[in-house]
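Shown here: the complex without one of its protein chains, the others still in place.
So that you can tell them apart, the chains are marked A, B and C in the order they are listed, and the count of residues begins at 1 in each.
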Amino acid sequence: MARVLLFGPLRDLAGWREREIDSPFLSVLRARLAEEDAVLGAALGGPGVQVALDQVVVRGDAPLNARTEVAFLPPMSGG
Amino acid sequence: MARVLLFGPLRDLAGWREREIDSPFLSVLRARLAEEDAVLGAALGGPGVQVALDQVVVRGDAPLNARTEVAFLPPMSGG
Amino acid sequence: MIRLTFEPFDPGALLTEFCRDRTEVGAVATFTGLARAEAGATTTLELEAYPGFTEAEIDKMIGRARVRFGLLDVLVLHRVGRIVPGEPIVFVATAAGHRRAAFEACDFLMDYLKSRAPFWKKEHGPDGERWIEPTAQDHADRERWT
Partner (left out) sequence: MIRLTFEPFDPGALLTEFCRDRTEVGAVATFTGLARAEAGATTTLELEAYPGFTEAEIDKMIGRARVRFGLLDVLVLHRVGRIVPGEPIVFVATAAGHRRAAFEACDFLMDYLKSRAPFWKKEHGPDGERWIEPTAQDHADRERWT
């Protein structure tokens, strides 16, 4: 069960902050989330949204294990 | 009696900080100081040395009265 | 060093500490970002971080600033959670031998924090709430360093 985290506007859009989802690959996880919620699915692939696996930003697909923390990071703005 | 003030390295050079000197014009005051101490006289006319009369920087000659404060200001460096 | 805090903080207390026992640091530059009321349009800011990840990303950028500007020390404190107008959001202090390096490093770190650091910022006001993204100016500011 990968642990999925949403930040910022993605969380408001989805209506949840954190969920456990079983998925062998990031691509499969994205597909499942899009199937459930097409608007969220599109937003997760939107411009400037990054994905971190166990706090490391990745591009493209990647395998997930039962303990992987998957974070969707929309465009950032501090200070 | 104009009140003459020397700052920074000019004071070390002259060996005094403040003197009362009677003089009708700045040019005359300069000549008197140079007569007494040629090295100081040259330094007072040196590059970057400004003169303030009653705390206002002046260029060239100017009349002095008995209460004028004449300050010789060598190149400045704060901070 | 980078720290996140949910509690209000006093930038002055941080500066006092940062300047203590520095006999070879000629220059300390700081920046404090304060929450603005925008004449009543903003009642609260809500800042979210990704704990662990956010500190690690900022720490990488601090490392780059240290090397690029030859810094002797750096401190970044960033507020998270709910912030009301007048409260500090971010404090950056940089220490260097001379002032140009201290100023530029502080400026560089702020441009990074405003446009790239992992924070998400929501503004609450009488007209509702909205997420804030970096402005075109923020991106242009950051581009100065590339």
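Definition applied: contacts are C-beta pairs under 8 Å (C-beta built on N, C-alpha and C of every residue); 3 or more make two chains touch, one makes a residue touch a chain.
Remember, predicted model here, so these are calculated numbers, not experimental data.
Considering the intact complex, the chain excluded from display touches B, C. Summary of contacts with the chain left out: across C:Phe31, C:Phe69 or C:Trp120, the touching residue is C:Phe31. Residue-level contact of chain B with the missing chain is found at 5, 7-9, 12, 52, 55, 71, 73-79.
In the full complex, the hidden chain is touched by chain C at residues 10-19, 21-34, 36-39, 85-86, 88, 97, 99-100, 102-103, 106-107, 110, 114, 137, 141.
Everything that follows uses one rule, which is that only the chains that are shown with their structure count from here on.
Rounded to whole angstrom units, the spacing between the C-alpha centres of chain A and chain B is 75. Separating the CA-averaged centres of chain B and chain C is a span of 49 Å. Taking the mean of the C-alpha atoms as each chain's centre, chain A and chain C sit 27 Å apart.
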